[in-house]
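One protein chain omitted, others in place.
Residue numbering begins at 1 within each chain, and the chains themselves are lettered A, B and C in the order written.
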Amino acid sequence: MENLTNYLLVSAVLFSIGTIGVLTRKNAIVVFMCIELMLNAVNLTFVALSRHLGNLDGQVFVFFIMTVAAAEAAVGLALFISFFNNRESIDIDDANLMKW
Amino acid sequence: MSNILSVMTFLPILGVLLLLFIPKESKGALRGVAMLTTIATFAVSLPILTGFQTNADFQFVENVPWIAAGPFAMRYNIGIDGISLWLVILTTFIMPIAVLSTWTAVEEKVKAYMICLLLLETGMLGAFISLDLFLFYIFWEVMLIPMYFMIGIWGGKNRIYAAVKFFIYTMVGSLLMLVALIYLYFLGTKAGITDFSLLHFFDLKVDPATQTWLFLAFALAFAIKVPMFPLHTWLPDAHTEAPTAGSVILAAIMLKMGTYGYVRFAMPLFPEATHQFTPLIATLAVIGIIYAALVAMVQEDVKKLVAYSSVAHLGFVMLGVFSLNEQGVVGGMLQMLNHGVSTGALFLIVGFIYERRHTRLITDFGGLSKQMPVFATIFMIVTLSSVGLPGTNGFVGEFLILIGAFESSLRWYAVIASSGVIFAAVYMLWMFQRVMFGELDNPKNQVLKDLNLREIAIMVPLIVLIFVMGVYPNPFIEKMTPSVQKVIAKARIEPVATAKAVAPVTVQPEAAPAHPAAEKPAGH
Amino acid sequence: MDISSVFFAIVTIVAVVSALLVVTCKNPINSALSLVLTFFCLATYYVMLDAPFMAAIQIIVYAGAIMVLIVFTIMLLNIRVDANKKSAHQLVLGSVTGVATLLLAGLLLTRGKLAEPVCNITTEMINQQGHTQLIGKVMFTEFLLPFEVTSILLLAAMVGAVILAKRKLS
Partner (left out) sequence: MFDNVWLIPLFPLIGFLINGLLGKKIKNETVIGSIGAFAVLCSFIVSVMTFLKLIGLPGEERVVNVKIFTWMTAGNFNADIAFLIDPLSCLMLLVVTGIGFLIHVYSIGYMHGEEGFYRFFAYLNLFVFSMLLLVMGNNLLLMFVGWEGVGLCSYLLIGYYFHKKSAGDAGKKAFVMNRVGDFGFLLGTFALFWWFGQNHNIWTIQFTELQQNAHLLPTGGVVTIITLCFFLGATGKSAQIPLYTWLPDAMEGPTPVSALIHAATMVTAGVYMIGRMSYLFIRSPETMMVIAVIGGCTALFAATIGTAQNDIKRVLAYSTVSQLGYMFLAMGVGAFTAGVFHLMTHAFFKACLFLGSGAVIHSMHGALHHVHSHDDAQDMRNMGGLRKHMPLTFLTFLVATIAIAGIPGFAGFFSKDEILWQAFANPLHGDLNMLLWGMGACAALLTAFYMFRLVFMTFFGKCRIKEGAEKHLHESPMVIVIPLIVLALLSIVGGYVGLPKLIGDLVGGIPNYLEHYLEPVFANANEYMKDHAHAGHHSHALEWGLMGLSVVIALVGIAVAAMLYLVKPDLPKKFTSAFPALHRAVYNKWYIDELYDFMIVNPCKAMGRFLWKGFDVLVIDGLVNGVAHVVMAFGGVVRYTQTGQIYNYAWTMAFGVVAIVGYYLFK
């Protein structure tokens, strides 16, 4: 079995990449995918640590995260469709109704 | 029934639950259920009146643990005494009238409106019967929100401004009160009090410097609610914009919350501070009386005029309450009821003509007496009651207040306040004259209909009460006297004054020559 | 360096590169495909961590369900290449924050102390009883209520998605 630190490191790298993507991309769907990436990075941490501790709770948690991600995907993508219908765009800069 | 107070207080909530199941289109059913609920509440409150023993104790007490987090214990502690008794009855009495008054005036969002009214009733009743400071605070806030919506949703043109002004004014006050309340609680924990019970705090000795600050915080909250000059400007706006029932409830009951707060909390809890601030409060009260009267005189809007007259009337109440003798406080308490009845009636009256003409400007009316004789009669009686004509309720309260104040250290204030009776006559009668007398020259006024049966039914109980309280006020006074004496005993710290005011001696005719020693006129 | 380390390194390289591609690709479809690759890499990690069940649902839920949904959406909306209007300060700030996150994570890793293993689930147990069974036992005993609650969550999401997406389309 690989060293736990390596897994965590990989997870950190993936998380950072996801963060950068969320913060720099404008296409809402890409941003969404980056969020999924971040979630997956966290999942990896959970599983790795669960394995390290010898406790399955972490993996059950990952299971729940996946459920949430699925729900999020359904609702989020529906939102995008609805948004696109209204604005003819999927650019998050156009979602600016809350602007002062 | 030992928990009759709770039943009464939460009966309106039951009504709210019922209303939730009625579709919002069936307005008749909504109004009917709300009406029945308020009537039922009134009916439930009657045994409280009859079962009330004339003594100074809190009665119908319910005291159960409610929220306890570590040492922080709030209790569901309610009860009623002579001071709150009549205010509770007034509340339950006014509510059916308020519901009936908006039978046709409110056509939009009837469901929400009725729910607001019923919630308001629970809030008000709860505030009057709370013996736990925290419970009181909660009910105090509960009152605020339905009223805010009533003004903000069903109000007039400028309703948002009025609603927000009302809300923020009151909120600022209650926030200070909350702070003082928590501080008081911590003072209490040091002295071994573990809950928010008012009765425990009564025994708490607070040092004068702290009292000053706590009193100020409480007093400010109540002064805003009363409202006292110069914190009164929310009232004319709120009254003018609120729907009729809102104005009625606001004037008849919610303003009393402020004066009630002084009598129940601020004064007995902080006697030294009360003593210290009496001149200030009396000054503000007297300024309020004269000031509001002068301002009322030149109002163009009937409702605003009535609102300013409220400020003047409550100035009287404050003067009476702070004269701290039996006449004064009893007069103040009576005047609270009187004001509730007569000013409530005045707002109803304004509502009647507003419903017909959709204007409240005095200049739009004139000569209505001819067109609406029944209305004119009722309006006249209510006006006179508001002016404080002997034989009507207004007089008894005002007279007792003034004589009480005159006997106390507030003598000169009483003198100035007495001149308020002149001004009251001026502005009320002038308004009455301009609205009801003169030529009926506006064609829109020539087609006005006189009051219908529903409207007469609304006014009759009030009119009856106006006369009953004016001619035979003693039953009202008797029930509140022991509690008032208790409050005075707690709030008064001048031993000199108490020593002089020994039991009344009615001089017997034959006893008169038995004072040869006093023949020499006491020099003055 | 043993074989597993080499394998780990390869998977890591693939995962990181594909993740970078997700972020950098101009065409969302390419991003999506790269993301699928990343998901596969993660599934591989799960296998290496003796969690085959997790790997399976990783593939099924993520690569299978969610990604299909995303790709469908992209195609439905017919989104072309991301318009080139990236702002420099956004790019810089985003990158700096990302890098800072990484640095912090690194610091945490080097400074932090790992808890001692509890060791009630060992590799032997997994091999004997099967990972799926172990997870199932925990899930349907200890976590039964949350598990049931997730079903409500999914139902709500489903209803929400239908309502949101249906409106205006007609």
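The rule we apply is simple: a contact is a pair of C-beta atoms (placed from the backbone, for glycine too) under 8 Å apart; a residue touches a chain by one contact, two chains touch by 3 or more.
Note that this is a predicted model, so its numbers are computed, not measured.
The chain that is not drawn here is touched, among residues B:46, B:415 or B:489, by B:415. Although one chain is not drawn, the whole complex shows that of B:81, B:121, B:195 or B:326 it is B:326 that touches it.
Screening B:87, B:384 or B:465 against the full complex identifies B:384 as the residue touching the chain left out.
Mapped onto subunit B, the footprint of the missing chain covers residues 165, 168-169, 230, 232-234, 236, 291, 294-299, 325-327, 330-331, 367, 369-370, 373, 384, 389-391, 395-396, 399-400, 402-404, 406-407, 411, 414-415, 418-419, 421-422, 425-426, 429-430, 433, 436-440, 471-474, 477-478, 481, 500-507, 509, 512, 515, 518-519, 521-524. For subunit A, the residues in touch with the chain missing from this view are 19, 22-23, 26, 92-93, 95-100. By the touch rule set out above, subunit C reaches the unshown chain at residues 90, 93-94, 97, 100-101, 104, 107-108, 111.
Assume only the chains that are shown with their structure count from here on.
Centre to centre, using the average C-alpha position, subunit A and subunit C are separated by 7 Å.
Between the Cα centres of subunit A and subunit B there is a gap of 59 Å. Taking each chain's centre as the mean of its C-alpha atoms, subunit B lies 65 Å from subunit C.
Against subunit C, the residues of subunit A that register as touching in their complex are 1-2, 4-10, 12-27, 29-30, 32-34, 36-37, 40, 43-44, 47-48, 50-57, 59-60, 62-64, 66-75, 77-82, 84-86, 90-91, 93. Interface residues of subunit C facing subunit A in the complex, by the touch rule stated above, are 4-5, 8, 12, 15-16, 19-20, 22-23, 28, 31-32, 35, 38-39, 42, 45-46, 48-51, 53-54, 57-58, 61-62, 65-66, 69-70, 73-74, 76-77, 79, 82-83, 85-86, 90-91, 93-95, 97-99, 101-102, 105-106, 109, 114-115, 117-123, 134-135, 138-139, 142-143, 146, 150, 153-154, 156-158, 160-165, 167-169.
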